[in-house]
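What you see is the complex with one protein chain gone and the rest in place.
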Amino acid sequence: MKSSRRYTLTLSCPDRVGIVAAVSSFFAQHGGWIVEASYHADTQTGRFFMRQEILADSLPFDSAQMRTKFAVVARQFEMDWQLSDSAQKMRVVILVSKQDHCLNDLLHRWRSGELEVDIPCVISNHEDLRSFVEWHGIPYHYVPMGDKAAAFEKIAALFDEHNGDTLVLARFMQILPPELCRRYAGRVINIHHSFLPSFAGAKPYHQAYERGVKLIGATCHYVTEQLDDGPIIEQDTVRIDHGDSVEDMVRYGRDIEKTVLARGLRYHVESRVLVCDNKTVVFK
Amino acid sequence: MKSSRRYTLTLSCPDRVGIVAAVSSFFAQHGGWIVEASYHADTQTGRFFMRQEILADSLPFDSAQMRTKFAVVARQFEMDWQLSDSAQKMRVVILVSKQDHCLNDLLHRWRSGELEVDIPCVISNHEDLRSFVEWHGIPYHYVPMGDKAAAFEKIAALFDEHNGDTLVLARFMQILPPELCRRYAGRVINIHHSFLPSFAGAKPYHQAYERGVKLIGATCHYVTEQLDDGPIIEQDTVRIDHGDSVEDMVRYGRDIEKTVLARGLRYHVESRVLVCDNKTVVFK
Amino acid sequence: MKSSRRYTLTLSCPDRVGIVAAVSSFFAQHGGWIVEASYHADTQTGRFFMRQEILADSLPFDSAQMRTKFAVVARQFEMDWQLSDSAQKMRVVILVSKQDHCLNDLLHRWRSGELEVDIPCVISNHEDLRSFVEWHGIPYHYVPMGDKAAAFEKIAALFDEHNGDTLVLARFMQILPPELCRRYAGRVINIHHSFLPSFAGAKPYHQAYERGVKLIGATCHYVTEQLDDGPIIEQDTVRIDHGDSVEDMVRYGRDIEKTVLARGLRYHVESRVLVCDNKTVVFK
Partner (left out) sequence: MKSSRRYTLTLSCPDRVGIVAAVSSFFAQHGGWIVEASYHADTQTGRFFMRQEILADSLPFDSAQMRTKFAVVARQFEMDWQLSDSAQKMRVVILVSKQDHCLNDLLHRWRSGELEVDIPCVISNHEDLRSFVEWHGIPYHYVPMGDKAAAFEKIAALFDEHNGDTLVLARFMQILPPELCRRYAGRVINIHHSFLPSFAGAKPYHQAYERGVKLIGATCHYVTEQLDDGPIIEQDTVRIDHGDSVEDMVRYGRDIEKTVLARGLRYHVESRVLVCDNKTVVFK
């Protein structure tokens, strides 16, 4: 199924009667074969969210024509909408420091074909992971953090040069400046090693150890100017007990960090995540 | 949201272009407000499954008229379809033996209003639970199992007299005769105390102990003539270890049995379960 | 196994070589049959924690004599220690408001023999649950909350009159005054309906909904003067998604609240919980 080319339409608009009828009729009248369809009506904001995955070959026109035609429906319902095409892979730039468990996991998913993206480069403030990244045939850029402002400008420049769509902070351990949070809003994904909102900020496993919690967690979220406070995409927890040291927590934590980031990133690249204020709608 | 009267339409039909458009347009043209919508295309059977929950007050006709009108759409797409009305509560008859953890759990959910059904009676092959059931104001019928054939005919007669829609085997520990499995196909729900297909039949916790598994489970399924082989509605597992005796497993098992049965029964009474051959589509 | 009378010895002392040897030799020389043995060395505090469950019939003396004899060993290692006897059931007083899912769950575990305690009475600030509690043959005391100080003094008096060992706040929804927190330190157990330290205080499901978390949780902890900040005994989480309203969270939450409280209380009554500063050692 994954091998067929698909268009994915995501949209949100004020909730009212007839939205699904209008969108599904639009596709039906052109013979569009809908592979997956998801809906959500948010009662707080009064907005309606929708995601449709359509077989590209079932439609008699290309994506440019489809955009033109669908714009008529979209205007009628005041829709915010995007159309992605599985033939155009998303370009994901990965930022790492020295810890490589998330990087190792993402690169394996990428080379096995599970994670269908392009990875134009990996950027790091250390040289440690160069050889591993380059073995994959992926360019590795070393950007030391001596002058933070300059370093982040360099990172942004690299991201832009490589036509990056999404920036993943795979345990990067550095805080993105507010200006870049705004410039790339909704395009920067972080993995935080706690079950947010518990233990935001530095050394969450130490905080968890001090508090004596019986589960630890990890959170994948969009980066915003407020540290560890952006819209949450995915979370998970794992059981610990009194016998586990901070080092044990770090070890257990790595396993959930990498699966939570991998799931969250997959939802993002498959256009399954729609942001609604500071929350997310995730159509799994 | 739960307090508003709703119609729930469930259907299946051969998969083709235009089903969602036809159904959603039908509702849209009458001003129907769709509260929840779910779809599934089964690639093995080529059938399409659908569930729609509509606010009753948003439609200009009653359920009888709606049936007449919708029949036109249904015929066009060769749909098997049902319409339920939240104003007509499902009537659930519970069969128990001596173990009462599932009964206690279901009755609490019923009296707190979480499980929106009528319970016209409880039937048991023992007298032990009479006082507890009658405290709830629910009739209790004692049917001893000396003559099994006669006992099951009595049970069926009670179920029919009480206009039962669904029969729940809440750890009943007796095997329903094939004739009743056929007569009430798709209407009898069992909770089996193992993760099926592992450990079907008698004493599953003993079997699990002997095999040395590291998790035990529970399975809620429709009863068919093949013992413990009907379509699975819901399952869950819980971790055990070498230190747990059969008695410990029984204790842990009770907690998953009751939650798995409660979830499975809720899906059933909310028309969230559609049977597809020997499997289920569960629209949560 | 549960039917045999057992002594349970719990202790903590400064960590050093020879503690286990001394304690196990003490039992071995008297023929004591150890059913369960657990140890923990806390690296932060340098203290050693231990729990031993011994078959009473395997020892040639009664618990009073055992206390006298063991005191010699205890003095040598500067132990804080307790000895409990399974023949002396712990007396658990339950405080409830109107929500009864935890109460219903605990009373079922009690009447089925799973929870081996005495429940001398249930106290509530409402009359709603009187009939259900009294059906169990348990006295029910109504203490209205108009004058909070007087009400809590009345609750304390009832607890003392009934020789309560442990006070369980089973969704009591009222904050215990600091004076009672101190008077009954280590003897009052609360269930909080969030994964602490996230969402302490009022309306945690509303807080969780606002933040957009992807899992919700429950926490069983000892009550201290700091609200929702006492030593955590047990926690668990359950997955939710964007489609779940606050009401859905409340419904899912009830299921984890009752299992987390039931597990935490069982650990407590079986002397499996040892407090270490603001954390717990739980020997499962």
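For clarity, chains are labelled A, B and C in written order, and residue numbers in each chain start from 1.
What we mean here is this: a residue touches a chain if its C-beta (ideal position, glycine included) is under 8 Å from a C-beta of that chain, and two chains touch if they have at least 3 such contacts.
Quick caveat, the model's predicted, so the values are computed rather than measured.
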Touch with the omitted chain, as defined above, among B:M50, B:C102, B:I232 or B:L261: B:I232
Touching residue (missing chain; options B:S63, B:S112, B:Q174 or B:S198): B:S198
Options A:D57, A:E78, A:E114 or A:E127, residue touching the unrepresented chain: A:E114
Hidden partner chain, touching residue among B:Q88, B:N163 or B:S245: B:S245
Residue ranges of chain A at the interface with the undisplayed chain: 1-2, 100-101, 104-105, 108, 112, 114, 131-132, 135, 245, 247, 251, 254-255, 259, 262
Where the missing chain touches chain B, by residue: 40, 42-43, 195-199, 211-215, 217, 231-237, 241-243, 245, 276, 278-282, 284
Residues of chain C in contact with the chain not shown: 1, 17-18, 20-22, 24-25, 27-29, 31-35, 37, 39, 41, 43, 58
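Keep in mind that, in the parts below, only the chains that are shown with their structure count from here on.
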Among all chain pairs, the one with the most C-beta contacts: A-C
Chain A and chain B, separation of their C-alpha mean positions in angstrom: 37
Multi-partner residues of chain C (at least 2 other chains): 245
